[in-house]
Every structure is written in C-alpha cells, then in structure tokens.
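As structure tokens, the structure follows; a few thoughts come after it.
What follows is part of the complex, with its chains left where they were.
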Amino acid sequence: MINIETFDNPHSYRDYEIVHENPEFTSLCPKTGLPDFGIITVKYVPDLLCIELKALKYYFLEFRNKGIFYEDLTNQILNDLVGVCQPRFMEISTEWTSRGGMNSKIVAKYEKGKDDQIR
Amino acid sequence: MINIETFDNPHSYRDYEIVHENPEFTSLCPKTGLPDFGIITVKYVPDLLCIELKALKYYFLEFRNKGIFYEDLTNQILNDLVGVCQPRFMEISTEWTSRGGMNSKIVAKYEKGKDDQIR
Amino acid sequence: MINIETFDNPHSYRDYEIVHENPEFTSLCPKTGLPDFGIITVKYVPDLLCIELKALKYYFLEFRNKGIFYEDLTNQILNDLVGVCQPRFMEISTEWTSRGGMNSKIVAKYEKGKDDQIR
Amino acid sequence: MINIETFDNPHSYRDYEIVHENPEFTSLCPKTGLPDFGIITVKYVPDLLCIELKALKYYFLEFRNKGIFYEDLTNQILNDLVGVCQPRFMEISTEWTSRGGMNSKIVAKYEKGKDDQIR
C-alpha cells in the first residue's frame, strides 16, 4: 500500500466536502511512451483523516514517467487514496487533453459502507 | 455488426464513467451532399469491456464521406457501440454546427436491462 | 392548422431528445411595430414523426413581419409543433434581446398523456 | 398596494415560465445614501394575469432614489408583484455589485397555496 501523509480531521463530527484539483498532471501512454496531460480532481468527505496537500502533490508526481491507461489510472488513484484516508465518500475525475483529436474524461466514486466489500 | 477493438475492463467491480469527446466529426448531408460538422460525445459505464480509443477514432472516420441524417446517425452509433461493448449504460450526443441558421443537438441513451428488449 | 413537413422517426422504439436552436429569430412588437430579436429553442422527444429541419426554418420565417407578444408566440409555437408531430415531449423556449433595458425569456412544455386534454 | 398594469394570460390552461431580467437596477443604501447597483430577476408561472413589461420597468424605476436594504427590497418586490398578478409561482432574485469588497445575492420565492397564509 502507498504511503501518503494524513492529519486528523479537526471537524469529524460533520460531513463536509474537500476538493483538491491538480491541473498539472502528466503520465505516459503505455503504448507509445508519449506523455499524456490531464487534470486530476480529488473530491472527498473525510472521516477521521484528511489527506495532507503537499503529500498528495508528491504522490501525483510519481506518475510522471509511468506508463498507464486513463481508465486504470483513475481507478488506481481512487483505490490508493481510499486506502490511505478511509473517507466517507471519494470521487476521482481525470480530464485529458486531446489525443488523435479526441478528449477523454473518467470519473470513479467510492461510498463508505456501500462500496467496501467490492474492492 | 461493426468491429471495434475492445479491452477487458480492469475495474469491472465498480460502476464508473468514461467519456470520449470527438470535436472533429464530419459526415455528409444525404440530401445535398454537403458536409456536416459536429461534436460526438460517447459517455458510458463499462461492464466487462472498454472501447479502445484509437479504434473508436477510426470508426468515426468511416462517416466522413457517408450521407446520413443527424437523428439516424446518433441512434446508429449508439446501437453499434452498445453491440460492441455491452455497457451498463451508454449515452451518445451529437452537437451540429449551424445549417441554414439553425443548430441541432441529438441525445440518445441506453440502459442495460431496461433497454435490451426494445432494440 | 399549420403545415410543416415531417419524416418517419427511424428509431421510434427508443426515447431520445432532439434540439433545434434558431438564434436568428425576429418578429414584430404588436404595440410599436418595432422588431423583436430572439433565440427560439425547440427540444422534443419524437414519437412516430420527426420535424424536417428546413421546413421548421421556413415556419419560423413567417413571423418576420407579424406582430405578436412574447408569451403568446411561445405558446402558439408549442401548440403548432405539437399538432404537427405529436411528440412524446416538447419544450419551446424563447430568449429575447433587451427592450427598455430588460431581457425576457419564456419556457412552455408539453407532455403526452398529461397535457393532451388541456389544450 | 401598488398599481402595475397586467394583461390576461392568453394560455392560462398551461403552466409555463416567464422570466424578466433587469440588469440596470439601482437604489440607494439607507445608511450612506450612496447608490447600490444590481440585477433584478423576476421568474414566475402566471395564473390568470401576466405583468405588462413596460409597467414593470416603471415600477423598478421608483427605487432609483429610495433608501432600502437588499434583504428588505427583495422580499418587498416579491410581495408587491404577487399581490398584483396572483401567480402560481414567483421567484425574485437580486444580485448586487461589490460593496466593501463583498458581493451579495438574495433569492425569495412564493408558491400559490403553500405560501398564501404566511404573509
């Protein structure tokens, strides 16, 4: 399991939403080795732990020279971050710049209680 | 039935959304033979198969010199792509540039279980 | 009743949405005789008939030198087009440029079964 | 009660929405006497009466040199216009330009049957 720094949610008595958007994400296409550029958005309702912002940034940097498909990457980030902070809800969306004249977007969600057994 | 390359959905245990937008679509008007220009958007929740992006692009290129009405094209693409990847949900929307001072948009949806018998 | 060309809906086994937007609509104010400029949007779910696009354009041109209030025009277009193609659903919205510093918008809807008896 | 000209709703057999937006509204701050600038939007579903557009414009002009708070003005306009045309539904929203670096917006609604007794 990955290791991302977290901190105690100071207001865990309440459901509230945290959104971190990284408009400067880049990884590699596993087929061509050419770079992909995208915007990654993490939206979540924390339970007992919040994700530390700087740690999240370094986690995203590890994809810079890694070859991975859009669909796989989006779900893998969701699994990684759910594992790290056990949120009440989390949604990862990735929005990719044009490749071959086509733009893509992937959105995957996790809901505590409902989606725990399926992973 | 058409033949578009697919690959195994690596995260089929979860419902998640994939969107591919092609802003460079062109076909021909069946009445005048003049070109139509549009944006085609494929939004789907994959089941066991995902559509390969490059194959989808080549599928769209086959319409370049084909004469077909907006309403027909939108539904035909939906039928073709549902046939190819048997998704849990799919929506095709086509948005067309101005013809005779009028812009058109067509949206057709498919939901597994609910819409299977009607085709 | 008005006479607008229609064609058979090639995919009537499915509910899908057709939108035609006319951003170049003009009629006359019945009080002052001065021109009104607006955007007319027709959104509908066809049943057995679709409205022919060119015929729709010519239908709109008939308002060019006709004096009619916003509220009346919007509902009258809805009644005319419902009469012509008997859709499962239709919505007409008209959005008008500024008159005396005020912008107006009118939206009227029709739903088959629910609104048939009231007209 | 105020006096704003109305006309008979020509299509009262149907619920439809009318929106009038006045982006050139100005009144005075009751504390400082300095002008406030805002956008007033009237959205309603008429019953038997529609509000005459020119009369509405003149009604708004009466606030030009009147000192009144945002919250009070929004509700007072709602009460005035409901009184005049007895609509099935009405919503007044007022959106104000920056004062002391802060922008404000107030939205008040009325629904026939539900809100009649509370005024």
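A, B, C and D are the chain letters, set down in written order, and residue numbers restart from 1 in every chain.
Criterion: a residue touches a chain if its C-beta (ideal position, glycine included) is under 8 Å from a C-beta of that chain, and two chains touch if they have at least 3 such contacts.
In this text, all values refer to a predicted model and were calculated from it rather than measured experimentally.
In this structure file the full complex is assembled from 10 copies of one chain, 4 of which are shown.
One rule holds for everything that comes next: only the chains that are shown with their structure count from here on.
If you average the Cα atoms of chain A and of chain D, the two centres end up 45 Å apart.
Distance from the chain B centre to the chain C centre is 28 Å, each centre being the mean of its Cα atoms. For chain B, the set of residues that touch two or more other chains is empty. Under the stated contact rule, the graph of chain-to-chain touches is a line, running from one end chain to the other without closing.
On chain B, the positions that touch chain A within their shared complex are 9-11, 13-24, 46, 50, 53-54, 56-57. Interface residues of chain A, counted against chain B in their complex, comprise 69-72, 74-75, 98-110, 115, 118-119.
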